[in-house]
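Yeah, one chain of the complex is gone here, protein chain that is, but the others are all in their spots.
By written order: A, B and C. Residues from 1 in each chain.
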Amino acid sequence: MIVIMRIGCSQEEINRVMNRIEDAGLKAHVPFGDERIVIGLAGQVLPGLRDALELLPGVDQVIPISKPYKLASREFHPQDTVVELDGVAVGGNDIVVMAGPCAVESEEQLLVTAQAVKAAGATVLRGGAYKPRTSPYEFRGLRQAGLRILAQVGKETQMPVVTEVMTPEDVELVAQYADILQIGSRNMQNFVLLDEVGRTRKPVLLKRGMACNIQEWLLAAEYVLLQGNEQVILCERGIRTFETYARNTMDITAIPIVERLSHLPVIVDPSHATGKWYLVPPLALAAVAAGADGLLIEVHPDPDVALADGPQSLTFDNFRLLMSQLMPLAQARNRKIAMPRARIKP
Amino acid sequence: MIVIMRIGCSQEEINRVMNRIEDAGLKAHVPFGDERIVIGLAGQVLPGLRDALELLPGVDQVIPISKPYKLASREFHPQDTVVELDGVAVGGNDIVVMAGPCAVESEEQLLVTAQAVKAAGATVLRGGAYKPRTSPYEFRGLRQAGLRILAQVGKETQMPVVTEVMTPEDVELVAQYADILQIGSRNMQNFVLLDEVGRTRKPVLLKRGMACNIQEWLLAAEYVLLQGNEQVILCERGIRTFETYARNTMDITAIPIVERLSHLPVIVDPSHATGKWYLVPPLALAAVAAGADGLLIEVHPDPDVALADGPQSLTFDNFRLLMSQLMPLAQARNRKIAMPRARIKP
Amino acid sequence: MIVIMRIGCSQEEINRVMNRIEDAGLKAHVPFGDERIVIGLAGQVLPGLRDALELLPGVDQVIPISKPYKLASREFHPQDTVVELDGVAVGGNDIVVMAGPCAVESEEQLLVTAQAVKAAGATVLRGGAYKPRTSPYEFRGLRQAGLRILAQVGKETQMPVVTEVMTPEDVELVAQYADILQIGSRNMQNFVLLDEVGRTRKPVLLKRGMACNIQEWLLAAEYVLLQGNEQVILCERGIRTFETYARNTMDITAIPIVERLSHLPVIVDPSHATGKWYLVPPLALAAVAAGADGLLIEVHPDPDVALADGPQSLTFDNFRLLMSQLMPLAQARNRKIAMPRARIKP
Partner (left out) sequence: MIVIMRIGCSQEEINRVMNRIEDAGLKAHVPFGDERIVIGLAGQVLPGLRDALELLPGVDQVIPISKPYKLASREFHPQDTVVELDGVAVGGNDIVVMAGPCAVESEEQLLVTAQAVKAAGATVLRGGAYKPRTSPYEFRGLRQAGLRILAQVGKETQMPVVTEVMTPEDVELVAQYADILQIGSRNMQNFVLLDEVGRTRKPVLLKRGMACNIQEWLLAAEYVLLQGNEQVILCERGIRTFETYARNTMDITAIPIVERLSHLPVIVDPSHATGKWYLVPPLALAAVAAGADGLLIEVHPDPDVALADGPQSLTFDNFRLLMSQLMPLAQARNRKIAMPRARIKP
């Protein structure tokens, strides 16, 4: 940590800062600077100390130097994390395409979708059973019945399944059915929920909160990792900005930044990032070009009658077309789209 | 709802839109417009229909006309809601000042703070027992022990108490100790939690999410109201923008906007909005000038050693100074600061 | 400046940083830190050096310590700047209300408005002759004819006048008619224009750019000050955020922040900040409560037929009502509204 003093601060103020640092059991380095005095300190800084120092007279600002996350940091863990699902690995050289409807509506709807997306090259099936909705008047999901359908269709089509869990109480139940537990963007800082999924041994797909910066996203991952669950997949899904043509602003730059700061795999959800189906294919292609490890895409047999998020869902035809464009693009980046294959688990 | 067609759309496309509207059991009005055709429809529009129409060929955009919230809307409920606590009313002519430490740290810390803020004119005591923290390495509150201290000190000083509840499972417990249940900004769209506090009969202080617009905030209130709990107090606490000098950007305009759109009382938390104690007094004064019904202010006996949010806490002296400035200001707006008085409940 | 090295950087990398600093003629301090090495340097840092250091291998980040503005900074100029107009001072104890129509439309329109706002207590007359418009199809102002009317009406009503100048070529002309040169928010970083108004000896009202942070705003002021023009009045007028109910988000916190960082006076334009007339009075009151030195308010005899910005203009009645509310509010803050008085200049 670095303490920057105001111009013209007194020797007494400098001493007080140094004493406060030493009271906390840390080492204050010799102050330096001409016009403006700077004091550095080393050692494990407790959270309150920064605040305390910033309040002392003569202090202009306090600048932390350490990154606040450790377990999620590439500096402490240079090797890429690869999350191994049954039959597919996220974070390796292959790009994993997860696809399916926004919400599980019926077994038939899910099965026909699963078969279509698998045939086109998707390897993980997505489908929401619990749906967070901005308005209390909208469809909130089939809940446990949806979980059952999801697991059943996943088994039938031999695809691992990913679904959202919205509240700590449901974690155990959802974990019985799902292969990946999704934390939605509105819950990225639901810390009780993060602790709870951290205590499972299921991979966690952690969506970025729409007003959260990258450091906060990695700190949310840190919550999960700290409970001993190392299988975290990050998912960029757009942030909130003044531009309103698309539902959110997809932060494509987050992909190479996360790759630099963290060892965790990062995928992209262009469906929620844009809210409009015709923007999904260009953004899916862009995400892979920028280095994403996978995609999460909404596909619906008849978006026209979908109970949720119809306008951002691809039809089967449009999904097939996208997959046919993704394959050469991945190749141009020396990667390939992960192939659907038989699962080992019965 | 209004459907706007693309320039040059075909009659067949227009017909398809009108048929889709009528299939949904609604009435489509005669299309109008010269250059660009517009179709209006009336009746209760189900959520999926908007999406479905936007997908039809020839459609440029679909514009909703109804406000999506009803119970929170002033159009449907012109009379101001006044939340009656034991001994103080929020949303009437008096401005209610809620004050206390960010986190309950000990009985002594809370008691001395409660006595100081009450003496200075605060009428509600705040104190966190469960603390949402961006980093898992920070102090997360005394939890149930904190609740006990809070209730005890509230009783001793005859002040109603407000404290945050972070997860649905804790609602029942927190409601046993608290007079007002606070939903933090990170939980504004934790819909399971909103449902749960909606099922209690305790007043709910609903902080605005830092990336949520006013409509979404009112929709979150709608969740609580829909469960039958009519005692919702809205709390503006800053939104996230590109300006980073203060922790957040306090959206002062939200106060008169909410007053126009909703009948619910609105208060302001200048401590979290700014993150710096020296910005709290000017923003507290501004909030009251703009029409806020109350304030939520962090006060600590020794911010220098606070376990949480020290830099944004006022000392007792600074809080007293602020209160002495608030009183004439409230008067200049033909309001007054609510007076501390004896509670009726034992 | 502080150079923070990556964890595990080599001694050679540290040496290279130190050599680079010394090559630039500056002094590098002894590196310190346990886990992470930090190097401080002192002396006048040229702009390119920060960039150069950040590129060196082993460097994690470079943190500037000096504030980039000097002339606008309170640290270097603790005394408040008071801008003296003929008959009114901006930045002293009195709050200056500047009012008038968005655009000068005719002599009659301006005269009747000037008389009304002066009678209600405004001391400076605003009126646009050159109007920046988002669309090329909108009214762009009466230009020189507007300037002539403005000066004429200002003389007749004995009010100093403020008007926008949009381009360097017009500065000389506008300065012949105006008492204050306004730089609009879209031109806050029009550096050629800043240089040009800096070369005049007319007070400059510098609106904050809608995507500019406070440091950039003060740097824009620095451009003007650096040319020798010390009479800069800052004007907050809302920033752009995701919240769209009002036209912009008024950054009320900017007022006390600017007061802390700079000696320049700061006023607020609640008309452009909100875009809706009914939001103007609460925000005007809030601005004064937060410490603003003045207000810039749009008033129109008949907003219904205004050629520009009708919806944000107050009627005469609403302006009078606002002034009657402002006076006691200013008093409650130990200030007062500046009184209209005779100008000395003929």
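A few notes on this one:
Going forward, a contact is a pair of C-beta atoms (placed from the backbone, for glycine too) under 8 Å apart; a residue touches a chain by one contact, two chains touch by 3 or more.
Just so we're clear, the structure is a prediction, and the values are computed from it rather than from any experiment.
The omitted chain makes contact with just one of the residues C:106, C:144, C:189 or C:331: C:189. Of the listed positions A:4, A:120, A:147 or A:214, the one in contact with the omitted chain in the full complex is A:214. From the options A:172, A:243 or A:317, the residue with contact to the chain not on display is A:243.
Taking the complete complex into account, residues 211, 213-215, 239, 241-246, 249-257, 260, 273-274, 278-279, 282-283, 285-291, 325, 328-329, 331-333 of subunit A touch the chain not shown.
Mapped onto subunit B, the footprint of the missing chain covers residues 2, 4, 6-8, 29-30, 32-36, 38, 40, 42-43, 63, 65-66, 75-76, 240-242, 244. One chain is missing from the display, and on subunit C it is touched by residues 47-48, 51-52, 54-56, 68-69, 132-140, 166-169, 186-187, 189-193, 209-211, 216, 219, 222-223, 226, 239-240, 277, 303-311.
One rule holds in what follows: only the chains that are shown with their structure count from here on.
Rotation angle relating subunit A to subunit C: 180°, from a CA superposition, given to the nearest 5.
Interface residue usage between subunit B and subunit C, two copies of one sequence, is largely shared: over half of the residue numbers at the contact are used by both copies. Averaged C-alpha coordinates put the centre of subunit A at 27 Å from the centre of subunit B.
Measuring from the averaged C-alpha position of subunit A to that of subunit C gives a distance of 39 Å. Centroids of subunit B and subunit C (each the mean of its C-alpha atoms) stand 31 Å apart. Contact of a single residue of subunit B with at least two other chains is seen at positions 211, 239.
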